[in-house]
Every structure is written in structure tokens, then in C-alpha cells.
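For this view, one protein chain was removed and the others were kept in their places.
By letter and in written order, the chains are A and B; residue numbering begins at 1 in each of them.
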Amino acid sequence: MVKFFTDIYTATSTILGGMIITINHLFTAKRGIATLQYPEERWPRPERDIGFDHGSYNVIRSRLHVDMDDCIGCLKCERACPVNCIKIETSKAPERGEDIKDVKHIGITSNDSRKAMVVTRFDIDMTECCYCNLCTYPCPEECIFMTGGPNSKKHPIDYEFSEPDRSDLIYRFAKPGTKEGMEKLLNDDNKVEA
Amino acid sequence: MTVDFIFEGLNQLFPSFAGNDIFLILAMLLPFAGLFGFITIYGFGVIYSELKVSSFIQDKIGPMGQGPGLHAGKWGLLQPVADGLKLFFKEDIIPASADKPLFILAPFLIFIGAFISIIAVPFGEKIIVADMNIGIFYVLGIGSLAVIAVILAGWSSNNKWALYGGMRSAAQIISYEIPAGISLVVVIMLTSSLSMQEIISYQAGGLFNWVIFDNPFMPIAFVIYFISALAETNRTPFDLPESESELVAGFVTEYSGARYALFFLSEYANMFVVSAVAATAFLGGWQSPFSDFLNTPIWSMFWMISKTFFLIFVMIWIRWTVPRLRVDQLMHVCWKVFIPIGLFNIFGVAIWTVLRG
Partner (left out) sequence: MGLVHGEEMVLNIGPQHPATHGVLRLQVRTDGEVVSQITPYMGYLHRCFEKHCENVTYEQVIPYTDRCDYLSSMSMNFGYVVAMERLMDIKVNERVEHIRVVMAELQRIASHLLCTGVFGLDLGAFTPFLWALRDRERILDLFEFTCGARLLYNYMWVGGLSHDIPVGFVESTFEFLDYFEPKIDELENILAHNKILVERSADIGVMPKDIAISYGVTGPNLRASGVKWDLRKNDSYSIYDRFEFDIPIGEGKKGTVGDCWDRFYVRILEMRESVKIIRQALASMPKDGDVHQSLPKKIRPPKGSVYARTETPRGDLGYYIESDGSPIPYRLKMRSPAFTALSVMDEIAAGWLLSDVLAILGSLDIVLGEIDR
């Protein structure tokens, strides 16, 4: 009998206690709101430079970007990728460190290393990318990095890289025509030698 | 009452056609249309407030996108309309193995049950569709129509989850009719009438004449009635028939589109009915809390609706606070707690009335 009434008492008091907590949330709602109205408001991003020169590089894991003028085609990022989403093809440059005008190849990187290779294909399949950031560390030229992406002017930090066509998610960083240009160049060289 | 009133009004307005059958049909249809419009608007209002109250309790802001305002809408006022439109335009799926006639019948049955209870709800001294001399009895009786619809829905879906939901609901609603009835019996004993209007007129004369303050047993009866009403309308903590984390969606698992919307709307209509009965029986109905002050017909509607909405708000508030009971605990609470206390209450009130003379 005593248990009967203590049970009723504890049930009432704990449920009323809970209701007081919730009503407090209801009436102090303005202070504790956790929602952000997404397209209008955005999360404040940590402002931080971790030592690379790229000004836009905050610690952020968004889409990958490659600075093709600096890429020497060393394949280190391709090897570091756990899901093999980076595909690189290179062909040997005729002269180490020389610009090749036909394919807009710049011979010397911003770190003053002379390129021995012309990158004819640099594809990153963002549908496969697991955003682990492992490819950015081995890069000797610090030219592959995660960023807000090409749209970063429009949206400084860019989540919205959805595409209507899935094949558009394969980012092709090599300059268009490089492959054909290099083939033609090499064929021409062969002809000259012959 | 209202039907007669309109009929006579029409007769007086067009004396040459007096006694026409069309007037009678019109007199019946007008309150019906009024009630239907009221239920729809009320449904939108209460769904919106449910969304907003739950959001503020949960530290969110709730719907903001729909409705008047800027591109994002300031308050999301039209969110329930958008929800309703979405549901009505969705494909209506009837499972191949379902019992088709029963499956189709169930949502209408539950909606009719909720809808025709409202005709006995008084909004003012004259503002009531049908002032029956057994009003409160009628509401209780019609209220149990819901259980048939829920069992039909659960059985005809031919789905194990729906079956569980239907069976739980049957047990729950039938059990909780008893404490609800017992606690209303106490009110009937005091007012010695089953008519809603007479119950209300017993409580005339301000706050302290309300039944709930009549004697020390009445608050207990009110609490028992209110909790039983929660159980009858399948609200948390008694939402076992549709407990989403156990039974997927209970008896509405297989319903979609407009049929689901009917279930949804009738839950809220049921909430209105039980809250209105609670307000009528315990909180003075349409009577102003300040005796004769602000007791005109318009104000009486205001008082009735605000009392009802306060109780609905408490229902929403409870829903977003507490966990859900288990089936056997639900029965335990009903049979071993509410019914003994309710019976004791009848006894106590009887002695109280005798002693008071």
C-alpha cells in the first residue's frame, strides 16, 4: 500500500519535473536555439593557416584541388590514396625545366623545382574520394590540397559541389589538350630524329 | 438546437416558403459546413502549434520556409497547408494483400467518429449544434467508435506491425474508457445532468464555481480524466499503437497519402473533443472565469476555445517530455491505479454531497 502511493508520488513528481525542464526550454527558446537557417546562415569556419602558402587553405575537408602549374607528376598522391581515386598519367618532357608553349606547360614550379614530366592526365574521382586528406601530405610541391574549390570566390567555403551529371564529379585538372599535344610533339620529335 | 434555430430563422425570412424541406436540409448542412471549416482551420492551427512548440522545446526553430514573408518565409505559417497538400497529392497505395473494403473504410470511420462528436460541444449558451440531454454520454459513446476503426486498419493492412498496433490500441482504448467514464460520473453526480449545457450552467458564477474547485476530490477526477483522454487519443506517453520506435508506425504503417492524412487529422480532432469535454465538465465550459464579466456570446466562444486550447497545449507539452509506457504498464496504470482511485472518488464525492446537503 505504501509502495502504491510512493510510486504515484514519484511518477507525478518526476514527470512534473521533466515538464518544468521542457517548459523552461520553451520560454527561453530564443537563447538556446541550435538551428542555423542553412542557405542564409552558415557555420562559422575556423580561421587558420597551417603553414602552406595557399591563402585559402583553412583546415577544411572539402573538395580536392590541384595547382597544375606546380604539379611535377611525381605520383606520390596517387600512391597515398587509399581508395585509388586519383589517376595520373605523365609523359617525359623533352627538356627538364623548359616551358612547352604548345601544351601550356610551365617548366619551373613556384618552389623553383624543374619539372621533368608533363602531366597529361590528372583525374580525381570525387565520387570515390573518402576525404581522408592523405594525398595532400606527401606532395613535395604542396600543390594538391583540400579547399573550397573552384567556386571558392562565390562561396568561400563550398559544400555545394553537387552536379547534375555524375561524370562531372570526375575533376580533370590536366590542361585540356595536353595529352594530344604531347603525343603530337613526341611524334614530331621522332620524325625529326628519323 | 442550432438546426431548429436556423430552420425557424429561414422560415421567418421567407414566410411564403415556410416549412419547406429544402430549409430543413439547409438548416442541417449549414452547421455541418461550419463545423467542417472549423475542424480544418483548427487542424492547421494545432498542427502548426505542435510543430512550433515541439521545436522550441527541443531548441530548434521549427518550420520557417513556408508562408508569407521573405523568400524563406518568416514563420512558416503555411507549413501545415504544405504538409496537407503533399499528403493529398501523394500516390494512394493499397497493399495487394490488404483487405480492400475494410482498408478503405477504416480512415473514414475514424474521421467520422471524431467529427460527429464535435456537434455536442457547446461554444456558448446558444452556440451548439445539438444540445442533447445526454450530451456527455453521447461524446463518450461516439469516442469508442475510434477503436473499431483502429482495429479495422490494423487487421486489414495484413501487416504484422499494423496488427500489433491495432491490438494494442483496442486493449488500450477500451480499458481507458472506464477511468474516463468514472471520472465523468463524478461530475454528473454533482450536476445531476448529462446535458453539456446544464453541466456548464451548474458552474456559472466565476472561477470558484467550476467543478474542479467544487470539492477536494474533483482535481483528482480531472487528472484521471485528462490522462485517460491522452490514452484514448493515442498521445504520448500512451502512443503504443503507433509507437514509431517499436512498431514502425503501428496501425498506420500501410497507409499513405490522403488516407494517412485522415488518420492524422482525426487524431487532432479527437484531441479537441476530449479537451472540450474536459473543459466543459471541469473548467466551466464557455463560462467566463470572472462571473458575469466578459460573458457575452462572443466571449463565451473565446473562453471555450482558449480553455480547450490550453488543455491541448498541455497534451503537446506532455508529449514532448515523457517516454512511452509499455503495454502491461499501461494496463497496470489503468486497472490498478486509475480505476481504484476513480471508484474511491465516486464514494468520496457521494459522501461529500450528502454531508453538504
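Just so it is clear, a residue touches a chain if its C-beta (ideal position, glycine included) is under 8 Å from a C-beta of that chain, and two chains touch if they have at least 3 such contacts.
The shown structure was predicted, so the numbers you read here are calculated from the model rather than taken from an experiment.
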Exercise for review: Looking beyond the chains shown, say which of A:80, A:108, A:126 or A:186 touches the absent one.
Suggested key: A:80
Review point. What subunit B residues would touch the chain not displayed?
Key: 54, 57-60, 160, 164, 236-237, 239-240, 243-246, 248, 320-329
Practice item. Tell me where the left-out chain touches subunit A, residue by residue. Key: 7, 10-11, 14-15, 17-18, 21-22, 34, 43, 46, 48, 50, 58-61, 80-82, 130-134, 137, 146
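Heads up, the rule we're going with is that only the chains that are shown with their structure count from here on.
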Review point. Can you list the residues on subunit B that touch subunit A in the complex?
Key: 53, 56-61, 64, 72, 317-318, 320-322, 337
Check your understanding: For the complex, which residues does subunit A have touching subunit B?
Key -> 4, 8, 15, 18-19, 21-23, 25-26, 29, 32-35, 37, 39-40
